[in-house]
Each structure stands twice: as C-alpha cells, then as structure tokens.
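Omission of a single protein chain aside, the complex is shown with its protein chains in their original locations.
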Amino acid sequence: MSRPVLIDTDPGLDDALAIMLAVASPELDLRGVTSVGGNTGLQHTTENALRLLHLLDRDDVPVAAGADVPLVRRDSRPATEVHGEEGMGGVRLDPAPRGADARSAVQLMTDVIESSAEPVTLIALGPLTNVAALLAAAPRTAAKLERIVLMGGGARILGNTTPTAEFNIWFDPDAASRVFAGGVPVTMVGLDVTHSAVTTPADWDPLRGGGRMARAALGMMDFYTARHLEWSGNDRTPQHDSLAVAAAIRPDIVTTRRLHVDVECAGALTRGMTVVDLEELSGEKAETDVALQVDAAGFRDLLVGRLAELDARLGA
Amino acid sequence: MSTELVFDCDTGIDDTMAIVYGAGNGAEYVACTVTHGNVPVHVGTRNTLTVLDRLGLTDVPVHQGAARPMAQPLMTAEFVHGQDGLGDAGVPASSREPAGTLAAAEIVRLARSRPGELTLVAVGPLTNLGLALLLEPELPRLVKNVVVMGGAVGVPGNASETGEANIWHDPEAAQLVLDAPWDLLLVGLEITMQTQLPPEALKRIENSTDPRAQFMWPVMQHYLDVYERSLGVRTCVLHDPLAMALALEPDLATYRLVRAAVELRGERSRGQVVADLRGYEPVPEDPREPGVVRIVDTLDTAAFHERFLSALGA
Amino acid sequence: MTAGVRDDGVHDGRVRDGGARPLKVLLDCDTGVDDTLAILYAALHPAVDLVGVGSVWGNVDVETATRNSLHTVHMAGRPDVPVARGAAGPLTGAPAVYAYHVHGQDGQGNAGTGRTVGEPVAGTAAEQIVRLARAHPGEVELVAVGPLTNLALALGLCPELPGLVHGVTIMGGAALAPGNVSEVAEANIWCDPEAAAAVFRAPWPLTMVGLDVTMRTTLDEGHRARLADGGSIGRYVAGILDHYMGFFAEAAFGERRSCLHDVLAVAVAAGTLVPSLAPTVRAYVETGDGPTRGQTVCDLRGMYMGYPAQDGAHCRVVLQTDPAFAEAVVDLISSAGDSALPLDREEVA
Partner (left out) sequence: MTERLILDCDPGHDDALAMILAAGDPRVELLAVTTCAGNQTLPKVTRNALAVCAVAGIDVPVAAGSVGPLVRPQIVAPEIHGESGLDGPVLPEPTLELDPRHAVDLIIDVVMAEEPGTVTLVPTGPLTNIALAMRKEPAIVDRVKRVVLMGGSYTRGNKTPTAEFNIAADPEAAQAVFSAPWPVTMVGLDLTHQATADADVVARIKGIGSPLSSFVVDVLEFFGSTYREQQGFDAGPPVHDLCCVAWLCDPQVFTTQEAFVAVELTGTWTNGMTVTDFAGLFGQPNNTDVAITLDKPRLWDMTVDAIASLSARTEGATR
C-alpha cells in the first residue's frame, strides 16, 4: 500500500537521483513536486523537475514553482560550482511537453494535502522556504501532514558550506528555524548520515549500458564525482537527497534519536547551523527525529537496485 | 472620489476608528483581511464583522488570516484594547460568518483580478502581507500602492525602546514588505503621536446624536484611559485612522523618501525600522525601489481631525 | 530650568557654579582635531583640573594620538599633565578602523607641526585610570571622547573602579539623532561596541553626550577668523580646523562648518555647559551583528510624560544644550595668547 508523498526540491544532481528513486519505489505515491531556488535559480530547478518527470514518464505529476529567494535573506548564493550552471551537471534532458502548474507551490501543497485520503509525507530536499511558507500560510493544512522528512543540517558533522552550516539550512536559516519549530513531526536527515551514504563509480555498474534514464543518471554521477574528486580527493560521493527519500521509503534505513533542534540565524560565523542538543543541556522539548546512523550498504543496494529496475521498465 | 482598498487589520479600538473614518471619507472596501495583533485573529475577525455591519457595510467580505507571526510566538495587547478588543463596552457581536480563512491567498486573488487598481492599507502586524508576497512574488506589480501604520523613525518606539508594535510583532514579515518593489508609505509614530484629539473634539463626539458617534464613544473609553496613563492627559492617538486618511487623501500630508530596513538580529533593537536620515547619500527618487519607503514630513492635522469627526457625525 | 534647581538624583552636586573647586578630569581621547580642542578646553578652563590624558586608537592610530595629545598639553602650557598610551585596537582583536579622511594623516588636519614633544608616562592608559582613581577616590571624572576600549580594560583590571570615580562622561552614541558611521551608530561606540557595552553596563554614573547635541554645536569660518586673530594657540587651532571643515562641507553640511563633538563632553562634565534636557534613563549598546550594531539604545519612551524616573536607569542622556556654547569655546582658545611651544610648521627636509 503506497503512501502519498510531496517532494519540495531544487534539482540539483542529488535531487535528480532522489526523484528517480521516489518514482522507482512502489512504497511512495508521488502526488506533486514543488520547486525552490537553491542549488541553482528557480527557473532552472522548475525546468529540471519538469524534464526529469518527463524522462521518467511521469508528466501526470503536477510541478508548481515556489520561492526563488529565501524568506528574508538576500545574501544567499546558489551552489552552481557543485551542480553546474543550470543544475544538471551538463546533462541535457529532453524538454517536457508541459509547463509548470499555474498554482503556487504552497497552493499545490495545500490542495494535495487537503484532497488526500490519508496523511501526506512531505520530503524536502532543498532550502525550506516553501515548507515554511506552507506552515505560515496554511497552518491547519500543514497540521494534517504525516511527517516532514528533510535533508539538511548536521548534529556532529556540522557543515559543508561553512564549518558549521549545511547548504540547505544555510541558504534560508529563517525558514528552517520556522520548520523545526513548526509543530509538524520532522525527520532530519543531515550530514551525520549522508556523509556515510556514499557511492563509488563502481557501485553504478548495474546501470551501465542501460536505457535513457541510466544514461542521464550516469552522466550526472560522472559530473558529481569529478567535482567531488577536485575538492575532497576521493570518488566516494555522498547521496544526500536520495537518502532522505530512502528514509521515507524504509524509515529503518536510518537510526534516529528524538532531540531538540534550533537554527542559528543571527551568528556572524554560525548562521545556518542546526544546533542539535545531543546532551539534553538546553532543557527544551525534544521534537525532531535526528538521523545519526545509516545502513549504508542497504541504502546503496536500494538506490542502485531501484534505479536499475526503473531504467529497465522505461526502456530505451 | 472613492478609493478601492483592501484593509488588513487586527481590529482593536483604533482599527475600528479607521474603518469608520474610511466609511465616511470615500473608502470602497473591496475586502477586509484580519491578522493577529492587538487581539487573537478570531477575535479580530469577529470585531471587524461587527463594526462593518454596524456601519451597514454587510456586503464587505472579511477573511481571517495569520494566527501568529512568521518567526516568533504570538503576543497580543488586550491591556490597550480590552479583552474583547472593543474596549469591553458590551458591543453586541455580528453573527455574519467570515468569507474565508486564507487571507493572504485572498489578497493575491483580488490583486490578480484587478491588476494595479487596489490600495493595500495595513494597520496591524504585516504577516498577511508578508505571506501574500511569498505566495505571489509579482504582487507589487499587481497593487497600486501600500499604506502601512508602522515604525518609529527618529522617535522612541512603544512596544520596545526602538520598536513600534506592528513592526515589532513580526519583523520578518515587515522586512519582506519593506524590501518589495512597491510604493510603500510607512505612517509611523514620528507623525501619529502628533494626532492626539484635543478635549473639545472629544466633547463633540460625546455630545453627538449620530449613531456612529454613539457607537464609538463607549468603545473609546478604554483607549482614553490607556493614554491618560501614558500621556498624562485624557486623549487618544489616531494611529490607524491616519493611515486610512493618507490612503484616501495623500494631499493631507507632504512626504520624503528614505532607505529603510528592519533590524532582525539585534539583542535590544530587534523590530526597529532602521531608516537613513543622515543625509549623506543622495535622496532616493523611486518609491518602488526595494528598501525605499515614503514617510510623512508634514501633516495638516486640523483638516485630518475635521474629517475624522465628520466621519463620526460629530 | 536653572542649574541650581534641577535635581536629577544620581548627579547631585555635580553641577559647578563658577566659584566651587575645579573638577578633576582624566581625558581619554583618540587625538584628532576635535579632541585637540577638548584637551585645550580642559587644560585652559579654570573649572577643570586636568589630571591626566590617556590616548586610544580611533580617529588615528594610538601612536599618532599619543603624539598629538603630548603636543597639545605642551602647547597649552601644561607639560606636567601625564599622557599615557592606551589600546591600539578593539577589545575583541578585530582590525582597527581609522578616520584619517576626517582628521588628516597627522590627525591635526595635515596642519600639525610635525614635531614630537615630550614622552608618554610608563604604563598604559587603562592602568593610569586605575592609578588616578585610587589616588583621588570619588573625585576624578573620566571623560572619554574616543572608542571606550581603555575604560573597558580599566574595569577589567579594577572591578571596584565604578565606586572610585566621580563619574564617567562620554562623547558618543546617538539617542534620537541619526548615527554617522551607520544609520543609527556613532563612530566612537561603533568602533568597539563590546567595550562600550561593558562601560554602559558598569554601575557608575554615566553621562552620554551624543550626536543629538554635538551635531548642532558647530564652528564656522567666522569662528575660525576670530581664532586666527588670537595668539599662536588660536592661529594653530584655526589651521587644523581647515581640513576638518572641508570634510564636513563635503560629507555632511554642504557648507564649511564643523562639529565641536568632544569639547561638549568636557564642558558637560565640568558643568560649564548645562544641558537644558538630560533625562536619566536605561541605556544599552547593541553588540549584535545586524544593521544596528553599535547603536546606543536609550529608553526614552517617557518623553511624553516629562521623563518619570525609571528603575535601573543610570545613564544621563544629554538631548538639548545651547548651540551658542561654541562662542565660549572660541573665546577661551582665542584669548589663550601665545604658546611657549613653537607652533610653526617644521619644514620636513
């Protein structure tokens, strides 16, 4: 029995693989995709989402454009050095036969949640601007969400954009702060686990010689691996966003602890840091399920296996 | 000459005065949207319906909006407006139902339906306007202009040493509103604190037989008590009515353009409108430039008072 | 509201009429142009007993400030006044930011003599503050007209300092007036907000003479002409004001006028300038990282009720003074006659 799912995303290489994993998984029923500015500008992330869904024969899934800039800050800059100028690492996807939905991202999320028979899981793979807007604009609708599974932040492995901040939270800390305190159950899939959920080029062998989807995925992985080699010297690429989707498919793939999480918005050096109260020092109520360990092998098999199956189904 | 406007309010006592002022001075209420602020949003919604119906404006739709600020817990001001938000004067509540509960989406819908025609008048925390901007980034192009009662430039605040209540109660939303590329008039304490009603004006309201004055007089008493404590003289300051007045008749005042931003991260100064009055930089020309606001330079206070009294039939 | 009648509690008896004993003043300054006038005023005015000068970084680096302070006390015929070198940068080790474009490369409007005169005393300015406060318990008024780093350090060295000084008067901050280095922050506070926060939090009687009054008390070309008619001291001051007025003409007033700034703090401390409005209120320094960093947040919400007493208030915020005070400063300096110190410019070989 598949669970209704919404994905808020800024495709983005690891976002693309995560969307492929979601479409490939019978456990999830993808009801809508909302785009947000982050890895690259909104017009790119929206276009990439449309083309990705077209590649996966899912032009039925509505795609609505959300916020291009953070809730408040105007000094956040995209991560084009990681994802390429238009976000797909230079991989050219065929244009989609349709444009974005007329509704705003918040409106699409509201309609999907209100019309769904059972609670929807919202998977957030980019900055949390749209999710914060949903919580603010339609609190009663947001309260109906089953859970928000977000990729962002870190408890002990603190940051990748700055020493203490992970990109998605750093890009819009005010929105993230609102989401963690929003009252909706949150699973935080942060760097503590995504840095272990890695794949090497060899892991992707099952896709080599595959169809159009496999070719696109391998193209993205080559660009991502090359960048990763440049500044970290190894070819084990962390699959940030697809781990968040995997955690929605099989929650037991990560081990979580219920902890209190604040987001630093004022610190000159620590803006965007997820302050996870591991030692329960702050006395604040613990509300967030923070992922601290991951079954890396299980995740790898799930990701590559499901993508290979989907590629076979989609054919040339 | 009537002005089509959407009135975003948190109906307490001076919001009520502003609705009455508008009704008597050519305001055409396309809709009223309500936000948290003086009172919780459901109380504000009930009061807005009550005041509109009391003025016979039973066809004006009222949409309930944000129940709390974007990034901080809810705080209300019943100590100024009474527990019921109408001075605890026992005003019978209207039974009319609000037209909806997604005020921000309604503002966007109305603006899209009559691009460039609507004036937004906001006299409470700016959460609804901030959310509307999030829902529709093109909103600034779709409205004529925006008049906000908020801020304190070059004068002390009221909610804090430097913060005026409407901005202080949702600094993040205020920053979004200030940054948006629209023509924004910020009617702050630097001018509203000079609109205190003289005793003879109060006398005229008390003695008037007009139903509007007779409705307003008992509701105002709580407000007059508050100002008697804080200003030492029994009067009331017409914050929200001045915003309504300048939306309807801009010529009542002269203006100046300044660059302004909201302090979000100050330990003591969060919620302060930081305007550049130094005069070192060249004066901004375009009111629609992001971060540029219009503030009041001089006001014809006597004319404003007369229009206020005439709207009450006093 | 005459001086004798006013009763503002914390500062009883601070106001001097002509006859009382002169107030002991320790001046802490980042000697640029207006600091030079402040030292001259303190050294020359009978109501002030200048017991020491401490230099601090700010308008100029601390070496230049020390050299200019020494030159000024010698020029005023007070080579006996000890000058101590103070902090070279802010408390937290952030890089120092100077204002040579306002005060000239030599801190004297590029019109200084170029000569070094006298030697600073041993020990730091912070140490001198503690030493003099202990030597004259309850008598010395600290008048700080630059960044407050030295006062914060003195507090660190001697926690009971607030009980040992007569009071603290600073030229700095802005209550309702706009800032100068930022929309809301004044330069002295903005340069070292952490140090200023420590000074504002310490339990000593504090008087803040901010931009609310110093921007309205100015010298113009007429004053400069009267100074030039005075003795060699007057002519020297007229010379260093030239560049200073040029800055204000181009940056602030659009005409050749300049602010007295620092002198007002000395005069308010000594009681020779009595503010017509100076409520005692709660005041804090914003040390956050946003647009209001360095703002002096003063709680003036009582303004509509004639400023009723506030509990926990210990800062007297000067909001109104008589702008004609500038005349008294010009009179004092132009009538100071000739200095024993040669004040011609040394032609650099």
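Per-chain numbering from 1; labels A, B and C assigned in written order.
As a working rule, a residue touches a chain if its C-beta (ideal position, glycine included) is under 8 Å from a C-beta of that chain, and two chains touch if they have at least 3 such contacts.
Everything numeric in this text was worked out from a predicted model, so none of it was measured.
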item: Contact with the hidden chain (one of C:Ala88, C:Val181, C:Ala251 or C:Leu277); value: C:Ala88
item: Chain not shown: contacting residue from C:Leu50, C:Ala96, C:Leu153 or C:Val209; value: C:Leu153
item: Contact with the hidden chain (one of A:Ile7, A:Met273 or A:Ala308); value: A:Met273
item: Residue of A:Thr9, A:Asn39, A:Thr164 or A:Thr194 in touch with the missing chain, whole complex considered; value: A:Thr164
item: Hidden partner interface residues of chain C, rising order; value: 87-88, 91-94, 124, 126-127, 149, 152-153, 155-157, 159, 194-195, 197-198, 201, 287-289
item: Hidden partner interface residues of chain A, rising order; value: 156, 158-164, 262-270, 273, 275-279, 281-282
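Rule of thumb we're sticking to: only the chains that are shown with their structure count from here on.
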item: Both-way neighbours, i.e. chains that touch chain C and touch chain B; value: A
item: Distance-to-centre winner among chains (Cα means, whole assembly as reference); value: B
item: Centroid comparison with chain B (C-alpha atoms), farthest chain; value: C
item: Pair of chains whose C-beta contact count is the highest in the structure; value: B-C
item: Chain A and chain B, separation of their C-alpha mean positions in angstrom; value: 40
item: Approximate Å spacing (C-alpha centroids) for the pair chain A, chain C; value: 57
item: Contacts with two or more other chains, residues of chain A listed in rising order; value: 266
item: For chain C, residues contacting two or more additional chains; value: 288-290
item: Residues on chain A engaged by chain C in the complex (per definition of touch); value: 266-268
item: Footprint of chain A on chain C - complex, ascending; value: 288-290
item: Residue ranges of chain C in contact with chain B within the complex; value: 176-180, 183-184, 251-252, 282, 284, 286-292, 295, 297-301, 303-306
